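Missing here: one protein chain of the complex. Every other protein chain is in place.
Each chain gets a letter, A and B, in the order it is written, and its residues are counted from 1.
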Amino acid sequence: MPGLTQGSALSEQNEKVLSPRQMALRRFVSHKAAVVSCIIIGVLALFVILAPFTARYGVNQSVQAPPNSFLSPRSNAWLGTDDIGRDLYSRLIYGVRVSLLIGLASAVISVTLGALVGAVAGFRGGKFDDILMRVTDLFLAFPFLVTLLVVRNVLGGLPWLKPLTGEMNSVRFIIVLFSIFGWMGVARIVRGQVLSLKEREFVEAARAVGASRRYIITRHLLPNSVGPIMVALTFSVVGSIIGESTLAFFGYGPQAGDGATSLGILVGAAKGAVQTGFWWLAVFPCLMLIIVALSINFIGDALRDATDPRLDRGA
Amino acid sequence: MTEKVLEIRDLRVTFETPSGPLEAVRGVDLDVSAGELLGVVGESGSGKSVTFLATMGLLPARARVTGSVLLAGEQLIGASNKYMRSVRGRLLSMIFQDPLSALNPVHRIGNQIAEMLQSHQDLSKRDAEKRAIELLDIVGIPQPSERATQFPHEFSGGMRQRVVIAIAIANNPKVLIADEPTTALDVTVQAQILEVIERVQERFGTAVVLITHDLGVIARVADRVNVMYAGRNVEQGTIDSLFDHPSHPYTRGLLASLPEPGKQRLKPITGFPPNMLNPPKGCAFHTRCEYAAEVCKLDLPELQTFGDLQTACVRAKELPKAESRV
Partner (left out) sequence: MLRYILRRLAWSVPTLLLVTFLVYIALRIGTNPVESYKRVNPRASRAKIQQYIDVNGLDPNFIQGYFKWLKNFITGDWAPSIKGRREVWPALKDAMANTLRLGIAATVVGIFFGLIFGVLAALRPGGRRDVFINTSAFVGISIPPFISAILLQLLFAVYWQRWFGFSLFPTSGVYPAGHTGFDLFLMLKFMALPTIIVAIQIIATYSRYMRSSLLDVLNSDYMRTARSKGISERRILIKHGMRNALIPVVTIAALDVGSIVGGLIITENIFSYPGMGLYFLKSFGEGDFPLLMPWMVVIVASILLFNLIADISYAWLDPRIRLE
């Protein structure tokens, strides 16, 4: 309207103006749970990287001369021992190491894949987009475990995939499996983001001056989707770690052939320990999985709040 | 002067924000007489909406409200929730800016009007619905009995605003507060809505407070005008005297920036509205005022009678006379 400057009295700050990134950082830090989670994950990461020093025994090493099976927690085995006398504390460190590796590797692969597919689908629309949405709908509508098991067996049942996937009970196979699973969720998120960005002025402007598709996708659309992609990456790490545990729990996980272990294998062993009352074998691996899953989820949640200022979640 | 229905005295509203307390309304005095149409004009953030949301008791709980608001002699500030509920919709009604989102999408129009009637009058459902149809007719909606059974999404923006007005006047309130009722509408529809409001005012003798940032709207319908700036009332008077010889520099600036036939260039007010977290000392307008002097930075100026206007400017007497616009 004539003469009247529009704009809220609040927005005209004369003081220093924070960049979006600084504001995101500030919002993230205000999430106490997320900061604590970061510290927990940091400590865990340090422990598993330095596993040879932090673990008290080798992954497959018995605690002392027999009888050493099913020892309850004590000074020479802080968290007790398992059926063949291995130290649970040390095995947990090695297990988390493998699980974090699986989580990170498959998350990076699936997010990269998903971001590209989602960006192209959202940008081009049309048939490609339709088919993508149909396929992901189908996968997401099915019960997760059913799809996971069936796809796992299909991957394992195709001989020409062997060079890529390795043996069905290898860690590599698990990573490939979760990469195949993970990209769909990411693709949907990025697609949605791109669809809304596509209508924004700066993209229209780029298109108006004749920028190429690839230029617009890589220079405008993807950088502006960094927030959601980071969030997806975080949740994808948890998804894979829990997924691995679920598979292992039902006996379809990586095999502990040479004594290597993972959170899933340890949790899977917990199932057998319940009825016999060796509580430490059930409680500690479960607690560890809960801690890892919760911490990463908290970080993801805080990232989402931090990178999406429109979401005012009140809390 | 006729009887005053609404008397606001020293109203202050403070919001607690993460960056500290924000005083959005800083001591507003304002009267509404029975049956008049009072225009309240100001920029976004000047506190004009907050003043009346506080009057209605519709501010969120984190807002601190002090001062006095008398509605027909009854104190509203600090009144019980129950009393405020009985006031809202019966003595005081409010129309909001965006008619597209002001109506509940899942309930029928007739039902939404009837709800207003039934919550304050002892009416049967049938009578309330019959009355709702009459109200739709009053606000100029054709085929009211069919329209009453429809949902909001089946109405255009202008039609929805008529429905909102019908809801607001259902219980024949003493004061109808219209917060930017035409801002979201097309220009042609704006005129129709203003007509409806005027018609209602004349027919039922309702006092209307028209909040807007559009001086053109004010000029068309208001009897008296209140100009607000940075949470304060800076000038008030009848529409004729205010447009004829505005005295406060802010009002002058507003009028100078209005387009009119034959005018070559508009003269905007320079600068930005103040940051209300940390408003300037003294007169809040001095940072943008071409007549500002040292004295303006000292105290908050109070409203003083100056001719037929009341103006909150310590230098009002010294300023050159503004050119007439009427």
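Keep this in mind: a contact is a pair of C-beta atoms (placed from the backbone, for glycine too) under 8 Å apart; a residue touches a chain by one contact, two chains touch by 3 or more.
Because the structure is a prediction, the values reported are computed rather than measured.
Chemist: Considering the complete complex, identify which of B:Arg88, B:Arg162, B:Arg224 or B:His248 is in touch with the unshown chain.
Modeler: From the options B:Arg88, B:Arg162, B:Arg224 or B:His248, the contact with the absent chain belongs to B:Arg88.
Chemist: With the full complex in mind, choose from A:Ser179, A:Gln193 or A:Ser245 the residue touching the hidden chain.
Modeler: With A:Ser179, A:Gln193 or A:Ser245 as choices, the missing chain is touched by A:Ser245.
Chemist: By the contact definition given up top, give the residues of chain A that touch the hidden chain.
Modeler: Answer for chain A: residues 33, 138, 140-146, 149-154, 156-158, 238, 242, 245-246, 249-251, 267, 270-271, 274-275, 277, 279, 282-283, 286, 289-290, 293-294, 297-298, 301, 313-315 touch the chain left out.
Chemist: Using the document's contact rule, name the residues of chain B that touch the chain not shown here.
Modeler: Residues in contact with the chain left out: 56, 58, 84-90, 93-94, 96, 98, 101-107, 115-116, 119-120, 151, 153, 164, 167-168.
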